[in-house]
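Below are the structure tokens for one structure; questions will follow.
Every protein chain but one is kept in place in this view of the complex.
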């Protein structure tokens, strides 16, 4: 992460200024406000604003006149009930606004989550910085042999080094060309909206991203999952920590019923019933495909 | 409006408790928080929470590290530019959460605005109160003779009185039956999810409604418009006052470029050019239908 | 269901007229087009139009130049994989447009599914018909004693009869008043947009409703579920039959992985692993609440 002294000053400045509000305040979240948490080599996530807390979820579910909370225990029970039974609308009553700096190829995955508000730094209007994502050496992975859409083992030393060399050299050259084309020294200078097309997908962009808690949980379930691409997963994991401090009860329910849970198929339910009744079920007698059976076996075998 | 002493106490309680926050605070909005502003005979609108202010719109548009504001004048200029050129995403960075009590037939129009979050009081789960909208005598209007979808002159005294009599009597009877059917005194008691079907559309319901500023402006443009049904327009007008205090610059831009402005057709643009060049344009030479020409004439004639 | 001869003629007329198209045609769906399938006492569901079929899901998933299908078996495998791993976007590539007639209180639940397009019959513009939902005698249920949001046993004979009597009498009276108020015989006649407020929630309305297959599956999972209110569930069940003929492979995957499946919590996964390893797990040692443990036990016990 590479913030300028001026940027750090602005962040510190905002953190230190408080004003009284009659709104719901989440103490856990106040401590995160504005701080830029580093992700990848130049990226970050920081909270710009938020609305609501655990109590606000209950307040909306109860359509209350007051704070709408009863005992903490009672509220937790309600939140867990809502999560377990897919009552999603009360979670939509909390909102978060983030400032994120991220490589363009990560941004392209991220934006597929449509139920959110976005303002991205405009490369038509402004000049992008010379900042590119170069993987850490322990993230230079080979194509997976078993999953077309994923990575496998780490590349061996020399090949990994060559890859890093290529990425660095090509980024440098692409940015040199970019600067060269838009320069107005001794020439007219190419329009920014055209010049940007020369920049590779590992250049960093940034945006303000605002989303409600229900849709954020949906994002986190998919992107903090072990099957998500590493480069977006690290953002999701950083966000999980923040959300856990913002709405602790809702986050725990999310961890228990979504992240840590599993979806069983009709065949899976049937197999478990039969296995618990003592039957020795095999793939052949399970009604599942080979691939699905592998996933099922992984689910039910004891953690080691 | 008919709040119980307990409800009023809860509201006062929330208004009086403040805590420090490092978030953006809109002074104009803090003064509105929680207060129930009466609308119609038993309805209200009250602000439960908000996110952002005028500066937050600029901050997002500039993807800033700090507050993102420059001079107030500079910010106002940016906001007006964004509104004029339909750059809607920065306005989506502000959010408001309302608690609204409203007749069911108004709720049915309101809910058609899909880009919002809603938690409605559940008549499957709870028992509705005996509160019905009965129009004020000066709102008992006849069907419009020229607009199939609207109201015309006020009904004459006797007919108006009869209408009010009917509405009151039928509401009373419907609610008596409702109570009668769900009662568990000496009988099992009908399920609430069934009994509610006997209640007419002028019964009051309530909900929490959360929306971003861009979509709120869209709602207000359609529902604070003079063609909107009176019973939803009064809610929109009350909300306009609140928004004007929350984000004064954005609201003024909205008033100037949306509410107070007009959409010209290609034919309208052409006619104005010809008229300003001295030509006496008539409907025949305008390329407009009779109805469109009437609307156009109303637009360009001096206000009286 | 009460269609006029003219309406039946129009429907027959549309069913009998075919024209050649180069678009994807689903034979199973063509046979359903336009037919009004009765639901409840006066309601119906009928398909007005559709886009896509099973092959279109694969075609989009593969971003193909041609039909994009390989063998039927291969396509089925892909569709099941997409469903199992929550790849929802290919299912969004199919679309259906329905004409639905339904009681207002059902419409109010239905409309909460926001990701759909709707045109409802306007009671501001038009006069509603005298058609009210009166439950069949075997659907007049008592409030549930264990679930605040549901119905329990059927009401005993006399109480049930009284309820039906009330619903019929109040509907009749409300509609008489409605007609009386809007009549222009010897009076001005109340505006329709006002008169409609006297009509109870069991009056029928109708709308065109258009939705993509992914969001339709989401609707069906919640509304064809045994916990959904009976009066909306019967619509969902009728739609399930239609969808099964339209996209048989996708519907089977939906049945296997969504409708017939189950969501396990982290505690549920843990308990199953321990039980399969021979441990006698109880609620106390499960980490679940009493209510959650009941739901878990129901899931794993053999079907009877």
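For reference, chains read A, B and C in written order, and residue numbers begin at 1 within each chain.
Note that in this section a residue touches a chain if its C-beta (ideal position, glycine included) is under 8 Å from a C-beta of that chain, and two chains touch if they have at least 3 such contacts.
Keep in mind that what you see is a predicted model, and the values were worked out from it rather than measured.
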Ask   = Just one of C:15, C:162, C:221 or C:274 touches the chain that is missing; which is it?
value = C:15
Query = Which of these, C:170, C:212 or C:238, touches the one chain of the complex that we don't see?
reply = C:212
Request  = Name every residue on chain A in touch with the hidden partner chain.
outcome  = 103-105, 108, 111-112, 114-115, 118, 122, 124-125, 133, 135, 139-144, 148-153, 155-156, 159, 163, 166-167, 170-171, 173-174, 177, 180-182, 184, 187-194, 196-202, 229
Remark   = Had the left-out chain been drawn, it would touch chain C at residues 3, 6-7, 10-11, 13-25, 30, 33-34, 48-52, 56, 59-61, 63-67, 89-90, 92-93, 95, 97, 99, 117-121, 206-208, 210, 212
For chain B, residues in touch with the removed chain = 77, 80-81, 84, 86, 89, 112, 222, 255-257, 259-269, 272-277, 289, 291-292, 295, 299-303
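Everything that follows uses one rule, which is that only the chains that are shown with their structure count from here on.
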Key: Chain whose mean Cα position lies farthest from chain B   = A
Query = At the place where copies chain A and chain C touch, is the share of residue numbers found on both sides over half (same) or under half (different)?
reply = same
Remark   = The distance between the C-alpha centres of chain B and chain C, rounded to whole Å, is 30
Inter-chain centre distance, chain A versus chain B - centres from mean C-alpha coordinates, in Å = 35
Remark   = Cα centre of chain A to Cα centre of chain C, whole Å, reads 33
Key: Residues within chain C bordering two or more other chains   = 112
